[in-house]
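Here the complex is missing a single protein chain, while all its other protein chains stay put.
This part shows subunit A:
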Amino acid sequence: MWARVVRLGFWSWGSWRRGFTSKADPQGSGRVTAEVIEHLERLALVDFGSQEAVARLEKAIAFADRLRAVDTDGVEPMESVLEDRCLYLRSDSVVEGNCAEELLQNAHRVVEEYFVAPPGNISLSKQDEQEPFSHN
């Protein structure tokens, strides 16, 4: 049972990760290439910032990669841990909303009743213009 759950949780993680790390280490010493870090930073608009953060990520991956040792051959994958539960259906009535004031309290900047965001997505500057992460 557990094996089924576990495999699924890492389904998407594994699928993209394989694409990047296959040549470096197929079975997880947990090293993450500078290339992958840059890709993640671009997608998530998150700056990993320091080599310490990268090291922490690598440790987390190494920890999770132990799950790969579990033999799941012949085990049917689950859709979700909730797959046998009923999906509750709500009736189509309006019971929420009208709380712009409360929501906007979370915002860094507000114009009238709008949230203010930077124009478009700001892409991070190229890897080599930043402080380099040395992985080699």
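Methods note: a contact is a pair of C-beta atoms (placed from the backbone, for glycine too) under 8 Å apart; a residue touches a chain by one contact, two chains touch by 3 or more; residues count from 1.
Heads up, the rule we're going with is that contacts and distances are computed from a predicted model.
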Missing subunit (named according to UniProt) among the choices "AAA+ ATPase domain-containing protein", "RBR-type E3 ubiquitin transferase", "Glutamyl-tRNA(Gln) amidotransferase subunit B, mitochondrial" or "NMDA receptor-regulated protein 1a": "Glutamyl-tRNA(Gln) amidotransferase subunit B, mitochondrial"
Interface residues of subunit A (partner: the chain not displayed): 8, 11-12, 16, 39, 43-45, 79-100, 103-104, 106, 109, 111-121, 123
